[in-house]
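A single protein chain has been removed from this complex, and every other one stays in its place.
This part shows subunit A:
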Amino acid sequence: MNQPASAYFIEDRHDPNETHTLAVLVQNEPGVLARVIGLFSGRGYNIESLTVSETEAQKHLSRITIVTTGTPMVIAQIKNQLDRMIPVYQVVDMTQTKRSIERELAMVKVRGQGEHRVEALRLADAFRARVIDATTESFVFEITGNTDKINQFIDLMRPLGLVEVSRTGVAAIGRGPEGM
């Protein structure tokens, strides 16, 4: 092993990365999102997607959904680090439960005329995307689905005159009658 001159052991980890969706129930108070995001940036964790909104107004509860990647050891660390924050009630690994539904909403603006315009509409129909704004030379589509479906739709729109995309990020919920 060719170690540089350091008293730290400099190690390459080769464990494969996994993608996990975490649902984090927090007290909705000033700074709580900054704490969560600061944890990720401070400890070098990845954020692929993050959504947050108050979900129970009377109880001041917000739900943060985070899609992150890391080795199994890092994912476990992330959950533990989140869980020990004072305003965090609960952290659920939606990927681990294997019984969750994930959805994302995107608004996709496409500009074009003639054949392209017709093709865009046809594809939108196939993806169950709705037209929520239209001019003679453009559409805005609204599409919901899992991340893969939305990525696929956006890829298809690219050659047809894709202008811009606005995405909500992933929201997730468990199947069946039980809450989290």
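Keep this in mind: a contact is a pair of C-beta atoms (placed from the backbone, for glycine too) under 8 Å apart; a residue touches a chain by one contact, two chains touch by 3 or more; residues count from 1.
Going forward, contacts and distances are computed from a predicted model.
**Q** The complex lacks one chain in this depiction; which UniProt name from "Acetolactate synthase", "Phosphate transport system permease protein", "Cytochrome c oxidase subunit 1" or "ABC transporter ATP-binding protein" does that chain carry?
**A** The chain we cannot see is, by its UniProt record, "Acetolactate synthase".
**Q** Which listed residue (A:27, A:100 or A:144) would be found touching the missing chain in the intact complex?
**A** A:27
**Q** In the full complex, which of A:83, A:133 or A:148 touches the chain missing from this view?
**A** Missing-chain contact among the listed residues: A:83.
**Q** State which residues belonging to subunit A touch the missing partner chain.
**A** 1-11, 26-27, 30-31, 34-35, 38, 42, 73, 76-77, 80-81, 83-89
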